[in-house]
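The complex appears here minus one protein chain, its other protein chains still in place.
Up next, chain A:
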Amino acid sequence: MAALPEEPAEVVVKPDPDGGVPPQPQPPPAPPPAAPPTTAPAEGEAAAGAPGSGGEAAPPKPAPPGPAASPAPTDRQTLLAVLQFLRRNNLHESEDILRREARLLGEEVAAAALSPAGPGAQGTPGGVAAGASAAPGGAAVVAPPPGKVGGGVPVEDQPDVSAVLSAYKQQGDPALYEEYYSGLKHFIECALDCHRAELSQLFYPLFVHMYLELVYNQHENEAKSFFEKFHGDQECYYQDDLRVLSSLTKKEHMKGNETMLDFRTSKFVLRISRDSYQLLKRHLQEKQNNQIWNIVQEHLYIDIFDGMPRSKQQIDAMVGSLAGEAKREANKAKVFFGLLKEPEIEVPLDDEDEEGENEEGKPKKKKPKRESMGSKSKKQDPNAPPQTRIPLPELKDSDKLDKIMNMKEATKRVRLGPECLPSICFYTFLNAYQGLTAVDVTDDSSMIVGGFADSTVRVWSVTPKKLRSVKSAADLSLIDKESDDVLERIMDEKTASELKILYGHSGPVYGTSFSPDRNYLLSCSEDGTVRLWSLQTFTCLVGYKGHNYPVWDTQFSPYGYYFVSGGHDRVARLWATDHYQPLRIFAGHLADVTCTRFHPNSNYIATGSADRTVRLWDVLNGNCVRIFTGHKGPIHSLAFSPNGRFLATGATDGRVLLWDIGHGLMVGELKGHTDTVYALRFSRDGEILASGSMDNTVRLWDAVKVFEDLETDDFTTATGHINLPENSQDLLLGTYMTKSTPVIHLHFTRRNLLLASGAYSPQ
């Protein structure tokens, strides 16, 4: 089994392109600081070993600088001290050299110097390579305040919280803040219409930073009145952040407040046309308004473009995230969104054979790569990544069988469209007092798993075939291994039941995922672990520890073997089932990673976050290749279109947004739901998008229509300015109310029957 990390042998975390662009040579990753509770103790259990790991006896860390390489604690203290000294005296080169030799991370230097700040602060997009192994949740690994962007000023590697805050020290007269702000407000309101919308974007970041400055400098009363006076002017979609801000009234509170740190450590990105920017600059210089100018210079990143200023509507579509819009260059990288070529499989054509297999009940499966035009599988998609870009597990015989099954089912697939809507079968979880928190369905729709708030994972068989586990070792040895039905003989009939309960987690199970071959099941939980379960024995095989905080979501790669997880610690991790440590850590989100999805070609991972952005990561090198902003609330669902070109995202704001991955553009907005969209799924051929929500409805949308009238001219692509149709009602094909049952999972069977599920919650 080819494991990914062979080529890039060390764990790579690439700086987020959106962060401060650190020009410095990357310090090599280093072991975690003194005794992190994470890695080492985990080995024992993790090494217990997935059966799939082949002969590889749980290898040590993939990264060469293993724990053994770390210097003794006392030495390290000294080294840290020296490093600090060098830094203080601006001896950057010496510092770098020493650090490289000592294999120490910048963060550690910092971490050693201060008391740990709040959790989850690491992974901020400052661009520092947060060594994978060195991502112990508890240690405050804070990105440095980025220098002036583009100014070539060396990035300061000092992530000390107090240093971060000290940027607020240069203060003006607190009494004048309100005046500054209302002066600017007046200026913007009197500006020409075409500029007003663009300049209005300044209000929110300025408001936040001025407020924080006041608080930091302990002008509490001024801060309070400043807040009272102007918070009502801010756009309504910022209210969650404003609420956090409003509770922050003392300097002491600022330490450890994550939201505050986000504001400080990442620049708020605004996209403004050159004309509008000139106007602003002239105004501020005329007025000698240094206070605001300083904030603009230091805390905002203004992405200037040439051309027409954008309209209010265009701006509103794109803003709303915690740190402003994505920079244009953040979405410039090439993304191979095409599908991988399907391996040639001999398809037995006789129909009788097919029937036989059906009854045999040994249907095996693989993700639906075949999707659209059948002819395509012959030729390589120009947009597809090289076949071996990511090492993928080889197909087993059972996988091939399953692929054949899948193809046969595909021929019986219903062609959906506005005239032919799918039937929806709803699986209701009754008596789910424990709280249903996650659901997944196997690709062949034979099993359903539910994750519950009472820490259990329950697997149901929804076919007449019951769930059976393998016999015990003693009994297995008695079986004739040469017999034809050996696979049948190894199963223990006595254990057959429709429901199997898996116990092991110690907190609510927030995510579940079946492996494509249906032999394994993943679950992730509040207890910080991801667990791998065998569906042969119905026991836990591995507990992957890495996230020290609740893990919100996990998913298997469509080709198996790899899986991704994301959690409260703001990072997403890529794992392989036979490695107890993550292969990649995707850091960059400014808040919890709430959902994770693999691209159908397994080369990319999409993550949605509570910072209201969606990011697309390259599995090969860990780069963030796309940042999508536009949602006004935490993202809770993601779905790739079967052809890999588009991504649909749903959030607490009840809207579903559609993105063109290749161009990095928003291409559609589907309004209709009145509550969080928890489930999204494209039909097998991509004609219909189904969305399920907390508002007890399943809605069907015409995906073909959204994508066909796409304007992808060069201008749009270059500027990213989109004009979305105001009304998405003509895209809505159907709304189906459930009986007070929130819809939390959707799944299209291979024949395009839509399965939905949720727990009945009597009012």
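One rule holds for everything that comes next: a residue touches a chain if its C-beta (ideal position, glycine included) is under 8 Å from a C-beta of that chain, and two chains touch if they have at least 3 such contacts; residues count from 1.
Simple rule for what comes next: contacts and distances are computed from a predicted model.
Student: Between "Transcription initiation factor TFIID subunit 6", "Par-6 family cell polarity regulator gamma", "Septin" or "F-box protein GID2", choose the name on the UniProt record of the chain that's been left out.
Tutor: "Transcription initiation factor TFIID subunit 6"
Student: Based on the whole complex, identify which of A:Gln234, A:Ser311 or A:Ser398 touches the chain you can't see.
Tutor: Only one listed residue reaches the unshown chain, and that is A:Gln234.
Student: Looking at A:Ser276, A:Thr594 or A:Ser683, which residue reaches the missing chain?
Tutor: A:Thr594
Student: Out of A:Gly183, A:Pro391, A:Gly504 or A:Gly734, which touches the unshown chain?
Tutor: A:Gly734
Student: Using the touch definition up top, pick the residue from A:Ala197, A:Met210, A:Leu242 or A:Val296 that touches the left-out chain.
Tutor: A:Leu242
Student: I need the residue numbers on chain A that touch the omitted chain, in ascending order.
Tutor: 119, 224, 227, 231-232, 234, 236, 239, 242-244, 246-250, 252-253, 257, 418-437, 448, 450, 452-453, 458, 460, 462-464, 498, 507-508, 510, 526, 549-550, 552, 568, 592, 594, 610, 634, 636, 652-655, 671-674, 676, 678, 694-695, 697-698, 727, 729, 733-739, 742, 744, 753, 755-756, 762
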